[in-house]
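Now for chain A:
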Amino acid sequence: MSGVLYLDGVSVVFDGFKALNNLSMIIEPGELRAIIGPNGAGKTTMMDIITGKTRPTAGTVQFADHDLTRLDEAAIANLGIGRKFQKPTVFDALTVFENLELALKAPRDPWSCLRWVLGADYQRRIEATMAEIGLADRAHDRAAILSHGQRQWLEIGMLLMQEPQLLLVDEPVAGMTDQETEHTAALLRRIAGQRSVVVVEHDLEFVRALGAKVTVMCEGTVLSEGSIDHVQNDQRVIEVYLGR
Partner candidate 1 sequence: MSATTITPAPRIQGGTILRGLLLAGLAILAMLPVLNRLPPESALYVSDFVVAVSGKWICYGILALAIDLAWGYAGILSLGHGAFFALGGYAMGMHLMRLIGPRGVYGHPVLPDFMVFLGYTELPWPWWGFSSFPYAMLMALLVPGALAGIVGWLAFRSRITGVYLSIITQAMTYALMLAFFRNDMGFGGNNGFTDFKELLGVPLNTAGARAALFYAALVALGVSLLLCRLVTQSKLGRVLVAVRDAESRVRFLGYNTTSVKLSVFVLSAMLAGLAGALYVPLIGIINPGEFSPGNSIEAVIWVAVGGRGTLVGALLGAFSVNALKTWLTSFAPDLWLFVLGGLFVAVTLFLPRGLVGLLRKGEGR
Partner candidate 2 sequence: MTARFQLSRRALLAGTAGALAMPAIRPAFAQGAPIKVGVLHSLSGTMAISETALRDTVLMMVENINAKGGLLGRKVEAVVVDPASNWPLFAEKARELLQVHKVDVTFGCWTSVSRKSVLPVFEELNGLLFYPVQYEGEEQSKNVFYTGAAPNQQAIPAVEYLMSEDGGGAKRIALLGTDYVYPRTTNRILRAFLNSKGIADADIMEEYTPFGHSDWQGIVSRVKRFAGEGKKTAIVSTINGDANVPFYRELGNQGIKAEDIPSVAFSVGEEELAGIDTKPLVGHLAAWNYFMSVPGAPNDEFKKMWHAYIKNDKRVTNDPMEATYTGFAMWAQAVTQAKTTAVDAVRTAMYGQKVMAPSGYEEQMWENHHLSKPVMIGEIQGDGQFNIVYKTPTAIKAENWSPFIPENASRRRG
């Protein structure tokens, strides 16, 4: 069975502080999953674990039968796991087009990069993506001069170019206008068709708009799981999240 993300009993300890505490979770192929939780619940750490930025102290992390704890970021990314950061990071010195071209799924070793020529079909795909993220007219502007929202979009675009089986999206709508937010929700829903998407978000409205299964994390472990309505009525969630 391909494309399943599988975390079991994952713990991470930073000098005594348990950032993740025996966390277990399964993401099905094509599933759209929202993860919410108060600050310090370990959401970002979980993403770090999945993408190989941080190594777990204990537990297993598997994706399509690969043990992610043994691979480095690049290898994991090449397995088809894409990540969008909380703070949008795109390459300021490069143009929108070039940013997407870099993300484009293609041989990534230095030698082929040197001999790389952009085929017409690739050209088309990049243009399609630019259209989708609404940056077609900015193709040859440096990323440095884009607005915050546009940078968010560009990064999502880069994720799409990677054609990942699993997307990890960290607070995509932070600092977006309302209709930008809506647009994003629509986009993510559309994507989720072919690939699994994990969205970390504070904005409950947005989560509701996604209409996805929700996992509530707290103190490094899963507190509650289910539909948005279910978790919103969960007593423990109300305690830790909405506060007493």
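As a selection rule, all candidates are chains of the complex that A comes from, given by their letters.
One rule holds for everything that comes next: a contact is a pair of C-beta atoms (placed from the backbone, for glycine too) under 8 Å apart; a residue touches a chain by one contact, two chains touch by 3 or more; residues count from 1.
All of these numbers come straight from a predicted model, not from anything done at the bench.
Chemist: For chain A in this complex, identify the touching candidate from 1 or 2.
Modeler: Here chain A touches candidate 1.
Chemist: For the complex, give me every residue of chain A touching candidate 1.
Modeler: 51, 53, 72-75, 77-78, 82-83, 85, 89-94, 98, 101-103, 108-111, 113-116, 142, 144, 158, 162
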